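With one protein chain withheld, the remaining protein chains of the complex are depicted in position.
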Amino acid sequence: MTRLLRTLALLTATGFASPALAQDTIVLGVSAPLSGAAASWGIGTDWASQQAAKHINDAGGIKVGGKTYKVEVRSVDNKYTAGDGMKTAETLISRDKVKIFTQSVGTAPVKAIQALTERENILLFTSAWGRSVKGPSFPLTFTIINTPDEVLAPIYATVKQRHPEVKNVLMLNPNDASGQDTAKDATKFWTEAGIKVLDSLYFERSTTEFQPIATKIVSQKPDIVDLGGTPPANAGTVLKELEVQGWKGVKVIGAGTGSDVLVRTGGTAANGTYMGLAADFDGPTATEVQRKLNAGAKEVLKESLNVIHMGGYDGVMAAKAGIEAANSLDPQKIAEALPKAVFDISYGKAAFGSKDVYGTPQQLLIPIVVTQIQDGKTVEVVRIVPDELKKRLGQ
Amino acid sequence: MDLAAQLLVNTLQIGSVYVLFALGLTLIFGVMKIVNFAHGEFFSLAALVVAVLMPVLAPALGLPLWVDFLIALAAAIGAVLVLGTLTYWIGFERYLRDLVGSFILSVGLILFLQGVFVEIFTATPRPVEPIVTGTISIFGGRITAQRLLIVALAITFTAMLYLVLQRTKLGKALRAVAEDREAAMLQGIRYRSISFYGWLIGVSMAGLAGALIAPLTVSQPAIGGDYLIKAFIIIIIGGLGSIPGAIFGGLLVALIESIFGYYYDLTIATIIMFVLVMVFLLVRPQGLMGHVER
Amino acid sequence: MAGGTLLEASGISRSFGGLKAVSNLSFAVRENEILGLIGPNGAGKSTTFNLISGYYRPHAGKLTFAGRDITGFKPSKVGRLGLVRTFQHHSLLADLSVYENILTGAYMFVRDAAEREQRIRETAGLVGLTSHMDELAKNLPHGHQRLLSIAIAFASRPKLLCLDEPLTGLNGAEINHALDVIRRIRDDFGTTILLVDHNIRAVMRTCGRIVVLNFGEKLAEGSPEDVSRNPEVIRAYLGGGTA
Partner (left out) sequence: MSNAKWADVIGWALLAVLLVLALTSGDTYTLKVVLWISLNILAAAALRFVMLTGELNIATAAFWGVGAYVAAILTAWYKLPFFLSLLIGGLAPMLLSVLFGYVTLRTKGPYFMLISFAFTEVLRLIYTQTESIGGNSGMIGIYPPRWLDPYYSAIVVAIVAALLAVFFWLERGAFGKLLKAIQNNDAVTESVGIDVLKMKVICLAVASFAAGVGGALFAHANRVISPGDFSFLVAVYALAYVKIGGETQFSGAIIGAVLLTLLNQYVIAFGHYEHLFFGGAIVVAMLVLPNGLMGLFERVAIAFGGTRENAAPAARGGH
């Protein structure tokens, strides 16, 4: 409850209706689910974003045109829906004069917010998956985590190489924009890898009983089950049910993020699972910043950070880099300056790129990591630093 | 794997928890004539308490896991009773037999309690280690020993509730009040205290369901919502206030979920249930098992 | 003087869970008469009322009203045809004013606003509630409430007004007033009346003819004098409890 009291104190201090701000503060927006079934994504993202703001302020703030600004992150609950995403984003934009959203989670709300931000000249950083949110028609949108185009080809290739006998795959995804986009991309990449897609199933995010789905999967006898964008807690439950019902095959979670929750829910059934987004922020390849953040999150949130949470931190850092590179607070100028900049984020030095894939350089270049659960531990199987990033860093 | 057997096994294990949850809801309706939309929050609370205690108890006590589970279950019911007493005294007592007032109160409670639960338990999904391991085959349908244990417990609790209602003085009073409040009051039954006990038993059933589901799934503060919608369908089909109706409805809903979830998908299954409810209401507005009114 | 048949029930039956509440009952209400329907508790009077006013559907038999087969008609349709009833319990719109209560009765039958206003005044005047127009029905004294329930029904100016125990709970003076109102409705407006009440003496005093029910069947029918001398009726009342 201490956080609650602190927030209350803060609100009382800053006034009632619209928290007034000191002149030299930049307000950054975060739009993420803070309630409901996906709340843990939003709450972790909010926390990581606040940490980034603290780091920046502790280090003296952001300098623009000779003036120093403090930053403040305001997170709003998009409830994972387009409508609430839109409404809360409008409040941040029109009331709090937010010019940059440093992280936005959930494809449906992000698509909604994007319609607004692109029109009103506002910068949007997002972890939304789909190709449909990127490209030349969205010059002010930047993606700050790896997405199917980066991750899927390497992970599927790894699976194919280690299990040459597999012929077909069955996919399960949450029934929403994120899941549908994932399924679409996954179908493409599996087919390119020479694997037949038997079926592509969906489930509602609020589902708690996965037995009927598991029965359905098992009856089709797939060689591989790809849980795509299924959140780790649900994925673990599905894997456990699959094991109970006697299925033994190759387990893949293309867009799998948190591995400790997966292990806790799946138990031994999670062993052997390949994941595309499950960076281990405690492991030997994690940076110092990531390890510290992760330790902090475990203490405060009782949860390890995942890639989407980390996107909250990286979004704020990228925003700072963009502002300083442009030496301006104008989103247009920042968007022009960002692709040229090389800057510090939680992964170390990073930059935006991938123009050859998307048509515009708006994809954050960070290491692509394929991990596998082995005896309950997350083990890196493949680690690819994008060639483009190497080039930009002069390696 | 024999498909029919597997689907039936699925039905039984899904249904047993639905039945418990819906029993509480229908009992509260019968006695208080309100629909407790906050029922899911009691479910969530119990699930969260079990999910939080299990990993703590095991190393601290060094007892067999099933003993830990029983302790956690008792603690969960304790928490539910405390919350139930508070919400009754502060709120529901004033909204007995007021459908609209209690509805809005319970919806306010949903929002409020979810906020509080996120604050206390965090939004992180919490799994629980298996209490017993192993898989058992029933006529070719496979079920974990864990789930079998849960099903057995759910059936036991349902039977206990049934016995309490049929045999005890309190149970008879509860049924009398549900049947005809005024007649019951004429016989000297104190409605207010009876409705309080009815409420506590009702929310405890939700709590039991939540505590039992905790080892089978991952618990987080929003977990009750999915069960709530299913439970509404169950009690409409079974007839509001009808105990046998809730049992029948719970198993029917689980069967539909199991079969249609297999052949189509779970959302289609839910839509089918809703359509079924519409048809039921058309044919028999008082539900399948409801009393025929003169 | 009584004329032709307004309502005819022929062989109507209705049972509940095997219990026959009304069985093979036939009787007729003649135009412009006041017909009394009496019988011991549980004789089937209320069921009969609910059957003829469409609240229950007969399992057998036929109902004819003003030359029309109304068997199985909804209550609202029966009401629109001119057969309107009052209720024993919950006979009012408790949270509405007297004015609004009577307005509800007139609503379907008078479309013109001024005419409707006139109808409401006239009806209130007839039962003596003119000075209570803005009071809520639930705040009225019991005697006024009984009169108001008659006023609601009569505001529709029905052909047949069926009164279900309008005298229950009234004192002597109130009973006389209510009976006076009932007689005036028949005399001044030519309305036919079917009256059910426990107050046998009052029914005898007011009605031209009486039908006696027992155990869902017709026991006797005739003038008050005939009926009161009928040994079966006497036995039913002495054996069956309250009169």
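By letter and in written order, the chains are A, B and C; residue numbering begins at 1 in each of them.
One rule holds for everything that comes next: contacts are C-beta pairs under 8 Å (C-beta built on N, C-alpha and C of every residue); 3 or more make two chains touch, one makes a residue touch a chain.
Not measured: the values here are computed from a predicted model.
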Touch list for the missing chain, restricted to displayed chains, reads A, B, C
The listed residue (B:Leu109, B:Leu148 or B:Ile243) that touches the chain absent from the view is B:Leu109
Touch assignment to the omitted chain, from C:Gly36, C:Gly61 or C:Gly79, lands on C:Gly79
Can you work out which residue in A:Leu123, A:Ala177, A:Ala214 or A:Leu242 touches the chain that's missing from view?
A:Ala177
It is residues of subunit A that touch the chain not shown, namely 4, 7, 11, 16-19, 34-35, 39, 42-43, 46, 74-77, 79-88, 90-91, 94-95, 107-108, 111-112, 115-116, 175-177, 180, 204
Which positions on subunit C touch the chain that was left off?
53, 55, 74-77, 79-80, 84-87, 90-97, 100-101, 103-105, 107-109, 113, 116, 134-136, 149, 152-153, 155-156
Interface with the undisplayed chain - residues on subunit B
29, 33, 35, 90-91, 94-95, 98-101, 103-105, 107-116, 118-119, 229, 232-233, 235-236, 240, 267-268, 270-271, 274-275, 277-278, 281-282, 285-286
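Please note the rule applied: only the chains that are shown with their structure count from here on.
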Averaging each chain's C-alpha atoms to get its centre, pick out the one most distant from subunit B.
C
In angstrom, rounded to a whole number, how far apart do the mean CA points of subunit A and subunit C lie?
75
So what's the Cα centroid distance for subunit B and subunit C, whole Å?
49
From the C-alpha centre of subunit A to that of subunit B, how far is it in Å?
35
For the subunit A and subunit B complex, residues of the former touching the latter:
1, 3-4, 35-37, 39-40, 42-43, 175, 201-204, 206-209, 211-213, 215-216, 218-219, 231-234, 236-237, 244-246, 261, 264-265, 267, 301-303
Listed in rising order, the residues of subunit B that touch subunit A in the complex are 1, 3, 6-7, 10, 13-14, 114-115, 118-119, 122-125, 127, 129-130, 135, 142-144, 213, 217-218, 220-223, 225-227, 257-258, 261-263, 265-267, 269
